[in-house]
Structure formats: structure tokens, C-alpha cells
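Questions regarding the structure given below will be posed in turn.
One chain of protein is taken out of this complex; the other chains stay put.
Chain lettering (A and B) follows the sequence in which the chains are written, and residue indices restart at 1 in each chain.
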Amino acid sequence: MRHTRIYRAVGICWVVLTLAALVYATRLALVVAPTEATMGNVQRIFYYHVPTSMLSLLFPYVNFVASVFYLGWRRRDPLRAMAADAVAISAAEVTVVFSSLSLLTGMLWGRAAWGIWWTWDARLTSMLLLWLLYVSYLMLRKLSATGQTQTLAAVLSVFAAIDVPIVFMSIRWWRTQHPAPVFFGGQDSGIDPSMMPAFGWNVLGWAMWGVFLLAFRYALERRRQEREQEAALKSIEGSLEIAQ
Amino acid sequence: MSRVMSELRNDLRGLRRYFGHVWCHLRKDLRLEWRSRDSVVGMLFFALLVVIIFSLAFDPTAAVSREIAGGILWVALLFASFTALNQSWTREQRNRVLDAQRMSPAPASALFLGKALANLIFVALIEVVLSPLFIVFYNLHALGEGWMLAIVMPLGTWALVCNGTFFAAMSLRTRNRELLLPLIMVPISIPALLGMMQATTAILTGESDPAIWIRLLVAYNIAFTTVCLLLFETVLSAE
Partner (left out) sequence: MNETAHETGSIHTNKPDQASGAVRVAAARLDAVSKLYGGFAALRKVTVGFAVGSSTVVLGDNGAGKSTLLRLIAGLIVPTRGTVKVFGDEPRWQRRRIAYMSHEAMLYDELSAMENLRYFAELQSDGCGCVCGAPERALRAVGLDPALTRPVGQYSQGMKQRASLARVLQTDPELLLLDEPFSNLDVDSARHMVELLMEFRSRPVSAASTEQGARGRTIILTTHQAHLAEPLAETTLTMRAGTILSIVGAAREGAQ
């Protein structure tokens, strides 16, 4: 019981800090950071697009590691395995959230900068495929029969983790093979130092927000598992009359 | 020295036993298919339909068809293989034979490998029948090095059926088997699909070098065949 209270306190502090970081980061991004020379104010979406893209590449690792632990513990230590599974599903959902955000902000930026919503540029395509992979992971969780969901999902997660580097490599080859070069706003080739604080704070703020989502979803999933356990216990202990 | 030799001999014997089991499964699957001919005939007709429909949709000239033929061929094979992949496990589920398989002391991955090889043979059969038709319908002749298709086709087919057989086993006991298989198989297979389509197009048009895509397919096949073999036991014993 006391633990719950500590967790709650830590959670609330975390949320407050996250909000503060995000507010400060927003101010830096929208007000303080200098206007970019060629793109103007449109470039400010960069402060949201790049951090979300970076984070959507981070959470798949969490999902993968948790899934491997699930597979390892599945038979030996079912209780810990369930915790690992809760981390895995939370990380997958957070991945989908961040890659959706990244895709959306990317499309908005693309519309403003290039005049098109979408182009089959290497990075856009890779991100779309990443999004597809983790949506299919969630689909599997939804459609598979109870009892085997966790195992199958963990297996698929391993496949996805192996697939991600192959996807990124192949898409890069695909785009460089094709003759039509696609313009990409070369923000990567170094940004002005005056833009750094805004960028850094946004990365931090969104990362904190991601961690918060992950933890919150984890707690939710754990609670669902607990209730399932209680219901199971009840149906095991239940008298013969109730069972019939 | 003699100990090393005897260990080696033991390993060899184990390997021979393993492939004996694989061969046993493969022979059984081939025999089942020979008796019923369901999946090959179904797959063939389905692939034919897809090819015809694309042909109607694009009304291709020789130059255009070279550009799109690679893509259409693999899309047709992909769709057709879904039917066969589902079939290949439905067979095991009828009369609950799968329970007997799960209880057998033979390694589970041998069952997987045997079935994947059987599916490889079925899809390869489709390719052999389909390619003359394809060449006729799309007025094809390769401008690049045509013999390289002999490398690309088996590699691409294995990339499809290996993961396909695995995912079909995964979706075996789910509520919507037919729905789930493409949903989980296609996203994972996209790099492989890209590789085979690009390689085929490169060979047909002769404009670029397919080597890089062949390398991709080889890497993809090695990585996923390994994972499939390692994880199949887990999937088969999941309830």
C-alpha cells in the first residue's frame, strides 16, 4: 500500500516536471529560437518533428528487450514474465504514438516546405514501415486468442526488431538507386548553435512525456493483469455451485 | 584427437537424424498435396487471375511492362501464397493431427523446415507454370542478364514462404486466421518484397545492377530462417 503512494507521488512529480519542460521547450522553440533563413517560421516544426522521430526509434528497443525477457521468463518465472509483457505492450503503443506524431509533423512540414504532403523519400518511407510494423504488432495482440497472445506478440516483436535495420538499409538503397533525387531539408548537416537549446529541451521534454506514457500504460496493464489474476483466483476457489 | 572425431561423428549423426525428420515431414506434405492438389491448383488459378487483372488495368506496352512486370509478378505470387500458406497448416489441424505433432519427440523446427520446403516447392511450381504465360501476356524479354533470375526467383520465393509458413503457424489458433496472416506477414516482408521486385525489374530493364538486391535477399533469408528455426518450438507450444 505504501509503495503505491510513493509511486503515485513520483508519478505526479514526473508529470509536473514533464509539463514544465515541455512549456519551456515550447517557448524556446516558438519564441526564442531564431527564424530560419530560407524556410522562415515553418522550420519551427523541426523542434517537434525531429525529437518525436528520434524517440520513435528508441522505444522499439524497449519493446524488443522486454519481449526477449518475456520469452526467457515465460516458463521459469511467469510473474516476472507478465511484467515484461506489460512493458512490451506499453512500449509498442508508445512507439506507435511517436511514429504517428513524427509522420504527421513530417507531412505538415513537407506540405509547407516542399508543397507536397508525402513523398517516397527514404526517411519518410522507413518511418512509415516502422509504424506499420508496430501497428501489426498491436493487431496481433488484438486478434490472437487469449492465452497465447503474449507469446506470439513477443515472437513477432523479435521479428520486427530484426526487420527494422533491414528496412532502413533497404529503403536507403531503394532511394539512392532511383534516379529522381528527393530534396531533403538539410537540417541534419548541422544546425545553428542558437537553435540548440530549443532542440535539446524539446528532446528532453518529449522523452519525459514518452517515459510518462510508458509508465502510465505499464501501471494500467499491471492493474488489468492483477484483476485478471484475482478473477482467476476466484474462479479457482469458487464453490461448485457457482461454477455451474 | 579421437575424442574430437567421435564428437564430430556424434554431431554428424544428430544432423543426419534431424534432416531425416525434415525429409520425413517434407515427403508427407508432398504426398498430401499430391493426393488432394488443393493448394497448388488454387494458388495457380489465383496467381493467373491477378496477372490478368493487372494486365487489363495497365494495358502495358513492351517498354512499360518491363518496368512493372517484376512488381506484378511478386504481388501475384504474394497473394497466391497466402492461400497455400493457410492451407498448409489447416491440414495439420484437421482431425487434430497437430496434437500428435506437438507430442512427437522429433524436433519442432524439423516440422517447420519440412513444411516450408514443401511450400517452396509448391510456389516454385507456380512460378514455372506462370512465367511462360507472363512472358506472353506482357511481351517480355529481359534486357539485363536473364540468367540472374535463376538466383533471384529462389531467393525471393524462400523469403516469402519461410516467414509465411512461420506466420501461418502463428495465426493458426487465432480467431481470424485468414485475416491475420497478411496483416503480420506483409509488414515484416516489405524489405524482401522490395528486394525481389527491384532485382527483377533491374534484370528486366537492364538499367541497374541487381547485385545489391540479391545481397539484401541473402541477408534477409539468413537472418529470418535462423529466427524461424529458433522460435518455432515456442510458437508451436503456445496455447
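Just so we're on the same page, a contact is a pair of C-beta atoms (placed from the backbone, for glycine too) under 8 Å apart; a residue touches a chain by one contact, two chains touch by 3 or more.
Here the structure is a predicted model, which means the values were calculated and not measured.
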item	value
Identified contact with the non-displayed chain, of A:V32, A:L104 or A:A232	A:A232
Candidates B:L32, B:V75, B:A124 or B:A223 - the one touching the absent chain	B:L32
In chain B, positions touching the absent partner	16-17, 20-21, 24, 28, 31-32, 35-36, 91, 94-97, 99-106, 237, 239
In chain A, positions touching the absent partner	75, 146-147, 228, 231-232, 235-240, 243-244
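Here is the rule we use: only the chains that are shown with their structure count from here on.
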item	value
Gap in Å, rounded to a whole number, between the CA centres of chain B and chain A	32
Chain B-touching residues of chain A, taken from the complex the two chains share	71, 74, 129, 132-133, 135-136, 139-140, 143-145, 147-148, 151-152, 155-156, 158-160, 162-163, 166-167, 169-171, 173-174, 177
Parts of chain B lying in touch with chain A, wherever the complex brings them together	163, 170-171, 173-176, 179-180, 183-184, 186-188, 190-191, 194-195, 198, 208, 212-213, 216, 219-220, 223-224, 227, 231, 234-235, 238-239
